[in-house]
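In this view, the complex is presented without one of its protein chains, the others remaining in place.
Letters are used for the chains, namely A and B, taken in the order the chains are written, and counting of residues starts over at 1 for each.
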Amino acid sequence: MELFLFEKENVGKQMHKFMTELFPICRSITGNGVRETLKKIQTYLPLKITEVPSGTKAFDWIIPKEWNIKSAYVIDPKGNKIIDFKNSNLHVVSYSIPIHKKISLSELKPHIHTLPDMPKSIPYLTSYYNEDWGFCMKHEDFIELEEGEYEIMIDSSLENGSLTYAEFFKKGELDDEFLISCYICHPSMCNDNLSGVVLATFLATYLKDVNTRYSYRILFIPETIGAITWLSKNEQELYKIKHGLVATCLGDSGSITYKKTREGDNEIDKIAKYVLENSKQDYSIIDFFPNGSDERQFCSPGFNLPCGSLVRSIPGSGKFPEYHTSEDNLDFVKAENLADTFSKYYEIIYISENNVKYFNLNPKCEPQLGKRGLYRNLGSQKHSEEKDLAIFWILNQSDGKNSLLDIAIKSKLDFHLIKEVADNLIKHNLLKHIK
Amino acid sequence: MELFLFEKENVGKQMHKFMTELFPICRSITGNGVRETLKKIQTYLPLKITEVPSGTKAFDWIIPKEWNIKSAYVIDPKGNKIIDFKNSNLHVVSYSIPIHKKISLSELKPHIHTLPDMPKSIPYLTSYYNEDWGFCMKHEDFIELEEGEYEIMIDSSLENGSLTYAEFFKKGELDDEFLISCYICHPSMCNDNLSGVVLATFLATYLKDVNTRYSYRILFIPETIGAITWLSKNEQELYKIKHGLVATCLGDSGSITYKKTREGDNEIDKIAKYVLENSKQDYSIIDFFPNGSDERQFCSPGFNLPCGSLVRSIPGSGKFPEYHTSEDNLDFVKAENLADTFSKYYEIIYISENNVKYFNLNPKCEPQLGKRGLYRNLGSQKHSEEKDLAIFWILNQSDGKNSLLDIAIKSKLDFHLIKEVADNLIKHNLLKHIK
Partner (left out) sequence: MELFLFEKENVGKQMHKFMTELFPICRSITGNGVRETLKKIQTYLPLKITEVPSGTKAFDWIIPKEWNIKSAYVIDPKGNKIIDFKNSNLHVVSYSIPIHKKISLSELKPHIHTLPDMPKSIPYLTSYYNEDWGFCMKHEDFIELEEGEYEIMIDSSLENGSLTYAEFFKKGELDDEFLISCYICHPSMCNDNLSGVVLATFLATYLKDVNTRYSYRILFIPETIGAITWLSKNEQELYKIKHGLVATCLGDSGSITYKKTREGDNEIDKIAKYVLENSKQDYSIIDFFPNGSDERQFCSPGFNLPCGSLVRSIPGSGKFPEYHTSEDNLDFVKAENLADTFSKYYEIIYISENNVKYFNLNPKCEPQLGKRGLYRNLGSQKHSEEKDLAIFWILNQSDGKNSLLDIAIKSKLDFHLIKEVADNLIKHNLLKHIK
């Protein structure tokens, strides 16, 4: 399988452009922001959208009420609107209950959240499972607040409704699935998590038009509760998942990081390691740890799915102070970083599509390559060419145990060369694909 | 299990004080010195004392005759008592047969042993299985000896009697045993081996008063022949031993050394490695080798017991030149070193007592921690606290295969924290103990 060709720089720009479109929408784990986001993705992709009613059980969890918000503000004693939801949807703690009253500064203060260390940035906060309300603002504005009576208003609703998620599915030659998961529950923040949404969308646009060996399932879900809900509704089908990647934080300028699956030795781990090691760029490979994004759920011990995570800067690792603040914006995420990450996802998919095992049909001694035109005629002092070496490696190692990636790793020859030479050996009836 | 609390400095002093009491006694592999030593230990502990008659077979060995000594001296030609057993029981080669006669210097010399490299020290020598006699003295005195007739006298007895050893046993919740072995056969020497005797005694005084998961068996035996005898008489019960440590050389100022079990990958090896790695002190971990102390017998191929050895300076390694000389005395062993070693034994016991495996009762996705009050309510930008991390690690890894120590090692979180958090998760019915 040759997979799709893409023009890297162009893909990066398109992803960034789509991110700009999605940025203003106020998303949360439920509500119309999610639906509006999915509608925009549908302009690129066919999606299967699922609505799960509030109150539905999902393992240990219950789908919460649906939250929507129209507007919110705070007016200071002098009548100035010092906080306005219109300017930034981060100003309101996600899942804040509706409220409208006048209160003193000292009553208001416990409900205001700031970042004293980043006085020019608004933090992003949520209160999904504890009914409360709050505002977030810049610390430099907060310290200017004067005593007096404040008018506060949050025009939100927290009512029975549903949780919304979507799936893109593309059937391949096999029922075995490659799962890619991103989350759609953060408001105006780019690296965490719109970078995942746009990358998943563009990967899908390419995948939908090519023949693939694996089937591809791409999830657009609210983080945590969405993953838990999806898992609870698809428990009987999980056995099909052969590889998985959680996609988030894909557009910052940090180097690529691969976080291994829980077992650490699945095929996806080997593939990701190979891609990063051969990228000639800085990279990190880190062991699985049980906090993080939705790999927490996919890799819980009851499922233990072969899901890793390919990101740039790990969220919450300290390498990325813009995390969960208004600094994680359209400037912070660069088109070229998105493009670079896209090419890594492509390479991992390409290798997993082509990482098959063959059986040498002439396993006793070497076949006579010369009579097949596969080898130079004149035995000489010249060093073997890489293509000749690839022939020897593939024939010697194709005992049904080694995959093409295993052979590329052992031989230190490029996977693409190994694949190309293997295709040629198949044409000469020297290899047989092991299903 | 919380195990006992101890005041480290105080325990060190008490051990040293008890060592001072035991120091003057002339011990050997049999005889009244051993019995007297055990009587003093009995002021702290209940002991089961076994007497095995001379001539009894123990595998390839035969219990030797019992040796006792009352006095010994050498008088020089001028009438000076140049060697007197009263001054040091090292002056007589252990197991010397009785003798009283006058001989020339040239006849005497082959029976005198000195340390030319340490002229101010008396060596410690034995001749258990070859009937002979001899004196040990300082080399600086030896070279002053003048020609003439010497009166030599050893008032010893070598007769049928018995070999004496003792066991402290404390039944725990399980029949599985933790074996600690020390030897009681050396005369006035402190690091090798009174340090083992006093440490084992004090460990036992604490263990006898607490509820434990394991049963504890502490052996006070003569080295080699005692271990062989005990093994030959208890062959049917050895299967109960789950962990073992041979205790000797515990009071010198060298750093702690753990010598692995023969297999090298028993649970006790993992625990000792963890304790030393996390001690923030210098330490060494060395592979098993088949010379040494009684681990030689416990780890002989017919038993292959999971016995390691936790010491400070390895005897006979050259790091400890005072070994088997009069320099291994009450000054050489420091109370603070004994206390430090004691705390390492305690920590190993504490971890083995608590190193259980749990099964996550909510293995599919994470449980909702918030509704159980186990997690902060406000989702924020803050980094996870260690306690939160411990919850995630324990839940994710408790698939019945990983013990709490495995989880501590993988998570790099402190074992005590892991244990405390696991206890809390049990209270919330999120974990179940796997028997």
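FYI, contacts are C-beta pairs under 8 Å (C-beta built on N, C-alpha and C of every residue); 3 or more make two chains touch, one makes a residue touch a chain.
Worth saying up front: this structure is predicted, and the values here are computed from it rather than measured.
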Hidden partner chain, touching residue among B:85, B:323, B:345 or B:393: B:323
Given A:49, A:238 or A:389, the one touching the chain that is not displayed: A:389
Touch with the omitted chain, as defined above, among B:138, B:259 or B:296: B:296
Missing-chain contacts mapped onto chain B: 58-61, 93-94, 113, 115, 123-130, 132, 224, 227-228, 231-232, 235, 262, 287, 289-291, 296-297, 299-304, 316, 318, 323-325
Where the missing chain touches chain A, by residue: 360, 362-368, 370-371, 377-381, 383-384, 388-389, 392-393, 395-399, 410-411
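As a convention for this text, only the chains that are shown with their structure count from here on.
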Chain centre separation (chain A, chain B; CA means) in Å: 55
